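With one protein chain removed, the remaining protein chains of the complex are shown where they sit.
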Amino acid sequence: MISQWPSWIWMIALPIVTSPFIYLLGRLFQRARDASELKQRLQGRAQRKPWRANPVRWVSLAVMLASCVPFVAAWRELADGASLQFTVGIVALKFDGISLLLSAAVLVLGVLVSIFSGPYIGHESGQEKYHALLNAMIGAMLGLGCAADLFNLWVWFETAAIASYMLVAYHSDRAASLEAGMKYLVQNSVGSMLVLIGIGLVFSQTGTLNLAQLRTAIAAGTGSRPLLLASGALFCVGFGVKIAMVPMHTWLPDAHSQAPSGISAMLSGVVIETGLVALLRALSVLADLSSAWGAILLAFGAVNMIVGNLLALRQTQVKRLLAFSSLTHVGYMLLGLGFAVSFGQLEGAQGGVFHLLTHAAMKGLAFLAAGSLLFALRVARGDSGPLEAADLAGAARRYPVTALALTVALLGLGGLPPLGGFMSKWQIFASGVRTGSPVAIALVVFAVLNSLLSLAYYAPLVSMMYRKAPSDVVTSGAAIPTGMTVPLVLLVLVVVALGVWPALANGLTVPAGQVVLSIFSRQGGM
Amino acid sequence: MSNDAWTIAMAAVLGLVAIGIYGMLIVRNLIKVVVALQIFAKGTILVMVAAGGISGKPAVGQSLAITVIVADTVVTVMALALAIQVRRWCGTLDTRVISRLRR
Partner (left out) sequence: MVFSVDYLRGEEGQGRYYALVLFFIGAMVGLVLSANLLMVVIFWEITALCSWALISFNNDDPKAVAGGIKALIVTGLGGVGLLAGSLAIYAQVGSFDIPTFMARANGFPPRLLAWIGFGFLAAAAAKSAQFPFQTWLPDAMEAPTPISALIHAATMVNAGVYLLARFSPVFSGVPGWSLSVLAVGAVSAFIAATMAAVANDLKRVLAWSTVSQLGFMVYAIGAGAVFQSQFHLLSHSVFKALLFLAAGAVIHSVGTRDMRSMGGLSRKMPLTCAVFIIGSLALAGIPPVNGFWSKEMILGAGLTRGPFWAYIIMLVTVGLTALYTLRCVWMVFFAPAEDRHVHEAGPAMKVALIPLAIGSLVTWLLAGPFQALLERTLPLHFPAAVADSGGLKGTWAIASEVLTAPSTWIALGVVALGAFLWTVRSPFKGIGARLRPVRRAAEAGYGFEAINRGIMRGVQGMGEGLRSTQSGLLNWNVAAIVMAVIAVLCAVWLVAGQGG
């Protein structure tokens, strides 16, 4: 039976299936190393030669690269117009434009984070857990992108969430990371329970869970309207916790700033966006019921932008600042998608998903670069404190590449050309103005002003790095390993390339935008 | 499943969810927070079973419920593990005392 599986299923299956083996391998290696060291110490000999680094990081990377192969194959097939569906029992999977875009973002960032994390946690004893969980989380997110039934969507969502809880609380001997993990777990569980109630209500009214069937059934007027509307509201809030829509965002700054930097990059770059995709898929089945969904997305978008900016404005810790700025960027995505849902703007849908892509690259880059600096200035010296903005003073002289990478990321996030963030924001704004609705245009102006406001906290960080007088920690900072610099350089290239030549992303954003639009197109006449 | 049974089930769900949320709003002890979360989760499981009943697909509803129970158990186990670590490294389970990350 397995031989009949389409190849793209392996993209999802590979990371998940190998994840326990990665853990096992790393554990065995660790034990062998500990035993050998103990033996040497007992024999009173000095260590002859230090053991090589734990190979678990390479295995993990290899698995992720391997899942890129079926992804590319699936991309080809999809571009040729094939319809990629797969059903086992009541579990339905479908690889469409949205899956394509999300998988691309997840895989690229996953590979780079995997490279980055090797040296970042290479000296810690629990790294096999880290890599195994990272793989599981990535597999679950890939699955979520392809889920074609409502419950299935929730299962992938919860799997990814469970893996990410453990990753956030990875440093289980630090009070701060435990606190962040605990808050993240409780709040996200509340969110996912709300989603589950919504799913239950939809199921009770229609008797099916398949997204496509649900869409036709609900368009035909099946079920009690108030209950279905209530379930839509529950989806908004439940997934909204994961997407960090204000006011459900309170877990995000803690979790994103306390997680290991590679995980912060994943969380901010793709995990919250995964929630967005899940929300879109879930809401789409209710598209025919009400015009409220688009308005809700737009409203949350506007609130997110301003609250994120204002909260970030006075932050002094770099990672916490970046975490708050994620709120703002989710706001832009919600805006673009809201234009798509409310006004049927293809450009808005494309802009929204394009911003998803550029944000993944830019925020991933920002967190990885901040992580490199955190590593050099704090972690490598056994200091578990946060990276303060003042610590960055003079970083550009000692760590020119890393500082440049962080600069590119910050300016891109601030929406300055010629970087990726400008192009994606531009597309969202253009779609908003094209709707011709005064509310949409007002929202666009509001968004542009917010973009400007965000420069008020990005720019000082950059200035801080290019100071001449270095801070104490920079003077005594450690070197940054090459393995951590390579992903930065690659992501800088991506951010600049998307800014100079945005059409590069069309292969991903156009199909995804079309899917968003098609699943939200109203079938019945209400 | 009759409509009356559905109504009763929904009332029970509302009760469980309300108790769970109320618990999470007022309780400070982490273990109690986990208990409140569990009560909330029981409500959602009841929704699944009832939904299977009312829609005429009890088997599907029950399989969904079992899946939820599994996921819920994993989450609970992790929450308790975290609580143990919190007790070990912070010396207390009071959420107000361990909450240092703010602003």
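First chain written, first letter: the chains are A and B, and each begins at residue 1.
We adopt the following convention: contacts are C-beta pairs under 8 Å (C-beta built on N, C-alpha and C of every residue); 3 or more make two chains touch, one makes a residue touch a chain.
What you see is a predicted model; the values in this text were computed from it and never measured.
If you put the hidden chain back, the residue from A:17, A:212, A:229 or A:496 that touches it is A:229. Of the candidate positions A:66, A:380, A:433 or A:489, contact with the unshown chain belongs to A:433.
Of the candidate positions A:178, A:248, A:322 or A:413, contact with the hidden chain is made by A:248. Set against the missing chain, the residues A:307, A:406 or A:495 yield one that touches it, A:307. What chain A contributes to its contact with the hidden chain is residues 182-183, 186-187, 190-191, 194, 225-226, 229-230, 232-234, 236-237, 240-241, 245, 247-248, 250-251, 253-254, 290-292, 295-296, 299, 307, 309-314, 397, 411, 416-418, 422, 426, 429-430, 432-434, 436, 441, 444-445, 448-449, 452-453, 455-456, 459-460, 463-464, 466-469.
For chain B, the residues touching the chain absent from view are 21, 24-28, 33, 95-96, 99-103.
The criterion applied here is as follows: only the chains that are shown with their structure count from here on.
With centres set at the average Cα position, the gap from chain A to chain B is 26 Å. Of all the residues in chain A, the ones that touch chain B in their complex are 90, 151, 155, 158-159, 162, 165-166, 169, 172-176, 178-182, 185-186, 189-190, 193, 196-197, 200-201, 203-207, 209, 253-254, 257-258.
Taken in their complex, chain B has these residues touching chain A: 6, 13, 17, 21, 24, 30, 33, 37, 40-41, 43-44, 47-48, 50-52, 54-57, 60-61, 63-64, 67-68, 71, 74-75, 78-79, 82-83, 85-86, 89-90, 95, 98-101.
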